[in-house]
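What follows is chain A.
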Amino acid sequence: MADEIVELNNGTEGLVIVGIQRRGVQLAAQIVSTINERENAQVARGALDITLYRDDLQTVGPRPVVGQTQIPVDIDGQNVFIVDDVLYTGRTIRAALDELADFGRPKRIALAVLIDRGGRELPIQPDIVGKKVTVDSTQRVDVLVEELDGKNAVVIADREPSP
Partner candidate 1 sequence: MPRSILLRGGRVIDPSQSHDATADVLIVGDKIEAIGPRVGNDAAGRDGLETFDCTGLVVSPGFVDVHCHLREPGREEVETIATGARAAAAGGFTAVCAMPNTDPVTDNQAAVGFVLRQGTLADAARVYPIGAISVGQRGESLAEFGEMVSAGAVAVSDDGKPVVSAHLMRTALEYARTFGIPVADHCEEPTLAHGGAMNEGLVSTRLGLKGIPSEAEEIMAIRDILLARRTGGHIHLCHMSTRGSVELIRWGKDRHINVTAEVCPHHISLTEDAVDGYDTNAKMNPPLRTADDVAALQEAVRDGTIDLIATDHAPHHYDEKEREFAHAPNGIVGLETALAVNITWLVASDIIDLPTLIDRMSCAPARVFKLPGGSLNRGVSADVTVFDAGAKWIVDPKRFKSKGRNTPYAGQTLQGRTRVTIVGGRVAYRADA
Partner candidate 2 sequence: MTQSLGKDLLGLEPLSGEQIRLILDTAEPFKEISERTIKKVPTLRGATIVNLFFEASTRTRVSFEFAEKRLSADTVNVAASGSSVSKGETLVDTARNLEAMRIDMVVIRHGASGAARFLADRIESNVINAGDGTHEHPTQGLLDLLTLRDHFKRLDGIKVCIVGDVLHSRVARSNIWGLTKMGAQVGICGPRSLLPNSIDELGVTVFNRVEEAIEWADALNILRLQLERMQGGYIPSLREYNRVFGVSRERLDRAKRDILILHPGPMNRGVEIDSDVADGPFSVILDQVTNGVAIRMAVLYLLSGGKPELAEAAKRGGGV
């Protein structure tokens, strides 16, 4: 995926990789260090927590935990690549787009996801996909990362039935 990003961007100029909390952040970190190594560069990296921009805050029950947002560079005129673990309905990305708009006006915004599981509810498509999977709505797709879960893996499991 790191290579594809560099290719799509025509190099590392103006590149800002922004990971979505939570696991998108770890993936973004891995991608940035891969790019930095291969291209001998220092690509800017940020983290975005979209909780406060969610469109379902009224229905989600007790308040979800708000993670850290850190956009250390000015994104005006830059090429921002959003990185997330799983793309499903597209609502997280919509929220991320809204939030990025409050930080500035990038020249372009592109989306890189590790897993695309289909099931879109909004017209949002990734530019770079690690792997497409097909699952139905009764199943969940979870990405595990070393830093938080102890290992790197993708797990498909049945959803817990509603009580």
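Miscellaneous remarks
Here is the rule we go by: a contact is a pair of C-beta atoms (placed from the backbone, for glycine too) under 8 Å apart; a residue touches a chain by one contact, two chains touch by 3 or more; residues count from 1.
How were these candidates chosen? In short, all candidates are chains of the complex that A comes from, given by their letters.
Remember, it's a predicted structure, so these values are computed and weren't measured experimentally.
This complex pairs chain A in touch with one listed candidate out of 1 or 2: 2. Against candidate 2, the residues of chain A that register as touching in their complex are 49, 52-54, 56-70, 88-89, 91-92, 98-99, 102-104, 119, 121, 137, 140, 162.
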